[in-house]
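Showing subunit A:
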Amino acid sequence: MKQIVLSAMLLAISLSVMAVAEPVKIGLITTLSGPGSHLGEDVRDAFRLAIERGEGTLGGIPVELVVEDDGLRPQTGVQIAERMRERDGIGIMTGIIFSNVAMAVVPRLVRGGAFYISANAAPSQLAGSGCHPNYFNAAYQNDNLHEAMGQYVTDVGHRNAYILAPNYPAGHDALAGFKRFYQGDIVAEVYTQLNQNDYAAELAAIRAANPESVFFFKPGGMGINFVRQYAQAGLKDRIPLYGPGFSFDERLLAAVGDAALGVINSAQWNWDLDVPGNAEFVAAFREAYGRTPTLYAAQGYDAAQLIGSGLAAVNGDISRADALRTALLAADFPSVRGEFRFGNNQHPIQHIYARQVVRAENGGLTNQIVGQIFSDHVDAYAAECSM
Partner candidate 1 sequence: MAEPAALLHVEGLSKHFGAVTATDNLNLHIAPGELHALIGPNGAGKTTAVAQIAGELRPDSGQIVFAGHTITDWPIQRRVKLGLARSYQITSLFPQFTALDNVALAVQAHQGHSLRAWRNAHRDPRLREPARLWLEKLGLAGRDEIPAAELAHGEQRQLELAMALATNPRLLLLDEPMAGMGSEDSQRLISLLRSLKGDYTILLVEHDMDAVFALADRITVLVYGQAIACDTPQAIRANEQVRTAYLGEQDV
Partner candidate 2 sequence: MARKPLIIFLGLAILLLLPIYAAATNDLYLLSLSSRMLIYALAAVSLDLLIGYGGMISLGHAAFFGLGAYVGGILAFHYQEFSLFFGLLPGSNQALIVWPLAVLISALAAAVFGLISLRTSGAYFIMITLALAQMLFFLFTSFSTYGGEDGISLWQRNDFPYLDLDNRYHFYYLCLGLLVGFVGLCQRLVNSRLGMVIRASKQNERRLRALGINPLPYRLVWLTIAGAGAGLAGVLLMNHSHYVSPALLHWTQSGELMVMVILGGLGTLYGPILGAMSLLLLEEWLNQYTEHWQLVLGPLLLLVVLFARRGLYGLLAGRGARDG
């Protein structure tokens, strides 16, 4: 009798061990082809690094990462998410870089009961009225960095600003965000064509207007074009240029070159941020991939750690959705940003720093924190979220 009980107990134990050993699948949909694919690469690499450093686990729970390329096409993103969800039974996803892909994928996904942890894309609709209990953003709300620049340019004392962005929703949000915190006059608000190459016309207009400062938002290749042409037109020494950190990540800086040297930009993280664990992350990333992590890499890493904290709380059983949600909302993980907490709309409440582009020891360009603009900044859409 004793033996039977013992063997039954052993069986139960081995079963539960097996249940634990079955890794939790995490879907990472990201942009690996098309312009802007280095952002996806950074998020993916950092996410992988987090798993490697956990020796195949996140938060002690074995995980399997399924990576797929959305090609910056919303329809492809939808299709991948659907397959991951329905055929592979994946309940947690992350990785989307661009707002348009996120808007196509996320609302339906979370309504269907899956969890989505954003490592970058943060459209305003999903932070405000479109917020959802299963949607967490581990990066920021899109407007955060623009708002910080608005504050910074005010603090520096520029009495007026000339502001530019591409003619699309993120561009409109960017300038709205800047204006939300900027106290001076707006000389002109200019929207350029998406994927515009040449900015000679806009630069000539800036010179003619002679403002005290210029703020721009130009993601990806557009930013390279704009910053370079700004310097080449001889404007950089006459009118200070400001922008969000998006156009000044280390990989873009390598392409922009000295034209960006000295520019102040905003970000919620930098490699030299002095918080516990950050130096180790930066060193491990450099070791693994031979380059300095960008803010996107930090977001990917934090997203992984956040997921890990949630998985640990439910011991890998993501069907316990309420418990998982509570654990994720607690955000009890060692963020490379330092202290990390969520607001009511499940977007970060966090510090935003001013960074300056400086020359690195190896002769290349990098960012260095020169001050803090916001502390515990709450995004502008939190109030619209009914959660």
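We take it that contacts are C-beta pairs under 8 Å (C-beta built on N, C-alpha and C of every residue); 3 or more make two chains touch, one makes a residue touch a chain; residues count from 1.
A quick word on the picks: all candidates are chains of the complex that A comes from, given by their letters.
If you're wondering where the values come from, they're calculated on a predicted model, not measured in any experiment.
Among the candidates 1 or 2, the one that touches subunit A within this complex is 2. Those residues of subunit A that touch candidate 2 in the shared complex are 32-33, 67-69, 73-76, 78-80, 82-83, 86-87, 99-100, 103-104, 107-108, 123, 125, 130, 167-170, 172, 191, 193-194.
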